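Please find one structure pasted underneath; my questions will follow.
What you see is the complex with one protein chain gone and the rest in place.
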Amino acid sequence: MILHLKETTDYDKAQSIAKEINAFLIKSSGRYALVTGSGMKNVPDQVESFVDEYWVFDNDIQLASRKYRSDKRTVAIGNTTIGGSTKNTILIGGPCSVESEEQIRESSNLLVSMGLTTLRGGCYKPRTSPYSFQGLGLEGLQLLAKMRDEFGLNVITEARDATHIHEVIEYSDVIQVGAKAMYDQGILRACAKTQKPVLIKRGFGTTLKEFVQAAEFVLSGGNENVILCERGLRTFETNTRFTLDLCGVAWLQEHTNLPIILDPSHAMGYSFGVPVLAKACVAMGIDGLLIEAHPNPAVAKSDAAQQLNHEEFKELLTALKPVAESVGFKMI
Amino acid sequence: MILHLKETTDYDKAQSIAKEINAFLIKSSGRYALVTGSGMKNVPDQVESFVDEYWVFDNDIQLASRKYRSDKRTVAIGNTTIGGSTKNTILIGGPCSVESEEQIRESSNLLVSMGLTTLRGGCYKPRTSPYSFQGLGLEGLQLLAKMRDEFGLNVITEARDATHIHEVIEYSDVIQVGAKAMYDQGILRACAKTQKPVLIKRGFGTTLKEFVQAAEFVLSGGNENVILCERGLRTFETNTRFTLDLCGVAWLQEHTNLPIILDPSHAMGYSFGVPVLAKACVAMGIDGLLIEAHPNPAVAKSDAAQQLNHEEFKELLTALKPVAESVGFKMI
Amino acid sequence: MILHLKETTDYDKAQSIAKEINAFLIKSSGRYALVTGSGMKNVPDQVESFVDEYWVFDNDIQLASRKYRSDKRTVAIGNTTIGGSTKNTILIGGPCSVESEEQIRESSNLLVSMGLTTLRGGCYKPRTSPYSFQGLGLEGLQLLAKMRDEFGLNVITEARDATHIHEVIEYSDVIQVGAKAMYDQGILRACAKTQKPVLIKRGFGTTLKEFVQAAEFVLSGGNENVILCERGLRTFETNTRFTLDLCGVAWLQEHTNLPIILDPSHAMGYSFGVPVLAKACVAMGIDGLLIEAHPNPAVAKSDAAQQLNHEEFKELLTALKPVAESVGFKMI
Partner (left out) sequence: MILHLKETTDYDKAQSIAKEINAFLIKSSGRYALVTGSGMKNVPDQVESFVDEYWVFDNDIQLASRKYRSDKRTVAIGNTTIGGSTKNTILIGGPCSVESEEQIRESSNLLVSMGLTTLRGGCYKPRTSPYSFQGLGLEGLQLLAKMRDEFGLNVITEARDATHIHEVIEYSDVIQVGAKAMYDQGILRACAKTQKPVLIKRGFGTTLKEFVQAAEFVLSGGNENVILCERGLRTFETNTRFTLDLCGVAWLQEHTNLPIILDPSHAMGYSFGVPVLAKACVAMGIDGLLIEAHPNPAVAKSDAAQQLNHEEFKELLTALKPVAESVGFKMI
C-alpha cells in the first residue's frame, strides 16, 4: 500500500507513523508518502486522519506501477532527459571494458563526433572465471572521470559487488547494476541513498516481477531515478548468447512507470545481429539503447564477438534515426 | 553435401546416382541436384564426372543455408510475392479459429477493405485438452474455401496431425505446420510433395537448428516454397504467454535463405502487447506478420485474450506502414 | 466433470445423454461414465436422475486425477503388472533403434538371461534431420514381433506420426508416444481406440498440465491403460542432453493416478550418468525404467553416446535391486 500523507504532515510525525506501521518513508510528488507491503489492504486506524490519498496493490510492484503513476517517469542523465513525454531514445555507447586511456579516449572522441552524450565502460567486470581479465577497477573509474572532464560526457559503469559500490557511485553519472548483481541488496540499498540515476539490468534468470521488485528496493529507499534495462534471458537456445525478451518489454511498458533501456549487444552476443535487433528495440518506442562498441573488437579483453567497430556504430545511428521517427521518437 | 549435376544429366541417370549414394534427388535452379547428409565431405568417385558444382556443410542445414544460396528465396502467395529482393512485409490476419460463416465473412470483409490479401483461420486446433473446442475441421476448411471464392483471398490454415494433412493441402493456399506439429514427418513429407507454400512454425521448445532442419525435410523432398515462422519460446517468464525470440530471427536472417514471418500474437498472449511487438518485428525487415484478429475477441472460442478487435487491427496497419518504410520495406 | 451413471443405465441411454451434454462416454469401474470439460461445475438437470456419483475439477486433469481415483491405476504389460499396490519397478531395456536381426536378438538374449520381460527398440525414429538414419520402419516392427515369438518378450516401440500408428499398434505390446509426438492427436486418438498399454513421453518443452492432458485424450477415448514417462526437459544447461524433472515426478505421484516410468538415458545423454540417475529414479518408488542398451554402443546408428553396453546394463540391475528394496519396491 502507498499512502500519501497530507501536506500539513511534518517530518517527525511522518516518521513516527512510518515506524508504527513498519513502512518506508519517502518523498513523492513533493509530500511524504508511506509504503508498506502489498499485503496491507486497508488504511490502519491510527494513520487515517493523516492520509490524503492511497493505493492498494495485488503484489509488491507498487511505486513502479502504472496504477500508482499512470505516466512514465522522467530521468535526467546530465543535461539530457529521457522518459516522461520526451520521446527521446538515448544511444549509449562504448566498450565492454575500459582497457586503457588510449582506448577509452578513442571511444569518447567517437561519441562526441556523433553528437552523443553518454559513455559506457566496465571497470569491475563480473567475470564468471577468476582466471579472466577482471577489469581495471578504480583505475578504470578514474579514466572514465577523466573523459567526463575532458569531453563533457556522462559516464555509466557497473558495480560488481557491494565492496566498491561507493566508488562507483562517486565516479559515475549513472550507476549500472549488472544482471548478475541485481539481487544484491548491498548495492541496491546504497543506490537508494544517492539521487544519481540507477540503471538496473534484468538478470538472465529473473522474472519480470523480481526485476521490478529490485527497482522497488531503490524507489522505496528514496531514489526515484531508476531505469530498467532488459538484456536477454538464458534459454535453451545457444546459437545466440541470450534471448532478448521483447514480450517482457511490452509488459513493462504497460505495467510500470519506469523508463526502459535495452541492451541488444549482450542479448545477441554476436555483432552481426546487433544492428537489426537495435532497430527492433527502437521501434518499440523505448527510452534508450546500450550498445557495445570498441575501436578494435578483435583485440578486446572481454566480449570481443559482440562489440561493433566504430564504423558500424556510426552506421547504426544513421539506420536508427528513421526508425525512431517512424514511431514518433528521436535518437539523442 | 549438395551436388548440382551437369545440365546434360537426364532423370534416369540422376536417379540411379541418387540411389547409389543414398541421396535426395531434387530440381534446383533448373537442374538436378543431389543432397546427402553433411557427414559427406568429398564427392564420391562414381559421381564425380556428373557433378558441376558442389557445397560442403558443417551440419545438416544445407538447402536452407546462405552458404548454398546467398540470396533470400522468394515465395509466391497467390499473386503476391514475398522474400527475395521484394522488400514486401505481408500482413496476414484473421481469427484464431474459424467459428462460423458469419464470423469468417466479417474477417474477410475487413481484410479486403484494408487492401490485404491473405486470411488466416484455424480449423483443426491443436488444443492440449480433449475437453476444449477442437475446431470445425473439414467444415471450417470449406468455409475458408468459400471465402477464397467470394473475396479472392488466399487462405492459410494449420494441419494438426497427419490424418488430415491432405485435406489441408487441398483446401488452403498456404499450409501452416503448427508449433506442436513441426516435428511431424507425416505432415512434413506430405508438404514436400506439393508445390504450395508451407509455413513452418518453430516449436516453443525447438532449437534454431532443429527448426531449420524441419524446413530441410520439405526442401529435400522437392518443395522449395518454405517460409519460417517464429512465434515464441517457452521460458520461465509467465507474465507473457511465450518469449518471442528476435535474437533467433537475427540469426535466421544471417544464416538461412528462407523468408521469415513472425507471429507476435501467440508470443505475447495478450492483445495489449501485440501492436508494439509487431512494430519491433517489422523494423527487422521481415517478410510478413501473422496477427490474430476477431470481430469480437471477448466471445472467441480460443485465444480470446490475444486477438485484436477489428478497429485495433486497422490501427495496427496504419502504425506499421511508416515503420516498414523506415527500413526500406512496404506493408502489403 | 466426471459423472458415474447408475448401473441400471443402458448403453443407448448413456449415449444419448452424452450427446446431449457434449460429453465423452466411457466405461469406468464397470459402469458408464460421462466426462465433460472442467468448466461444468453443476450436474445438468436432464442428467440428474441418472447420476450415481460425480466429481468436479479445477482444471482439465480429471480422469487422471487423484481426486477422481485416489489409488494408483494398474497396467498389465503382458503377464506382468505395474502400478496399483504391486510395488513393482519394471526394467525395460534395449537399443535406441532396431538396426538388424542380429543386433536385436543379442538384446533379446540379454534380457531373457537377466529375467527381464520387456524389450524396447525404435523403428520409426523421430530424427530432426532428414539426412540421418530414420529407422527400419515396418521391417523393424517385424523383427520385434519375431523376438516376441522367439523369446516370449513384450515389445515396446514408438510411433513417429499418425501415418503408421496402426502398424505400431498392431505389432507392439506397449505403444510408445514419443516426446516429439505427444501433442499428436492422430496418434492419441488412435491409442484411445485400442486396449493396449500406451506409454506417453513428456515433451521436452511440455508443462506437467499439458502432459497429463495428453493422457486425458487417451483415457477419455476409452483406454484406461496409460503410463506416463518423464525423459527430461530442455533447459539452458547443455553439458547434459536434457534435465530430468524429478520435481515434476514428485508432483505427478501426488496429483495423478497413473503409473510412471522414467527414462534417464535420454535425459542424461551420456552413459556415464545413467546408472547413478537410475538409482535416483528407483528410490522414488516409480513403476519402471526405460534404459537404452546396445551390444556395441560405439557403432549404434543413433544415440551412441547414451547407450549402455550389455555388461553395464547387467551391473545396473544388480545395483538397482537394493535401492528398490530400500523403498519397499522390487525390480522386475
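The chains carry the letters A, B and C, assigned in the order they are written, with residues numbered from 1 in each.
The definition used in the following text is that a residue touches a chain if its C-beta (ideal position, glycine included) is under 8 Å from a C-beta of that chain, and two chains touch if they have at least 3 such contacts.
In this text, all values refer to a predicted model and were calculated from it rather than measured experimentally.
Here the chain not displayed is in touch, across the complete complex, with A, B, C. When the omitted chain is restored, the residue from C:98, C:116, C:162 or C:267 that touches it is C:267.
For the chain left out of this panel, the touching residue among A:103, A:118 or A:213 is A:213. Of the listed residues B:65, B:194, B:235 or B:256, the one in contact with the hidden chain in the full complex is B:235.
Checked against the full complex, the candidates C:95, C:135, C:186 or C:205 give a single residue touching the omitted chain, namely C:205. Contact between subunit A and the absent chain runs through residues 24, 35-39, 60, 62, 126, 128-132, 160-163, 180-181, 183-187, 203-206, 209-210, 213-214, 216-217, 220-221, 234.
In the full complex, the hidden chain is touched by subunit B at residues 234-236, 238.
Although one chain is hidden here, its contacts on subunit C can still be listed: residues 205, 207-209, 232-233, 235-248, 250-251, 253-254, 267-268, 272-273, 276-277, 279-285, 319, 322-323, 325-327.
Following the convention adopted for this analysis, only the chains that are shown with their structure count from here on.
In this view the innermost chain, defined by its CA centroid being closest to the centroid of all protein CA atoms, is B. Each of the following residues of subunit B touches two or more other chains: 205, 209.
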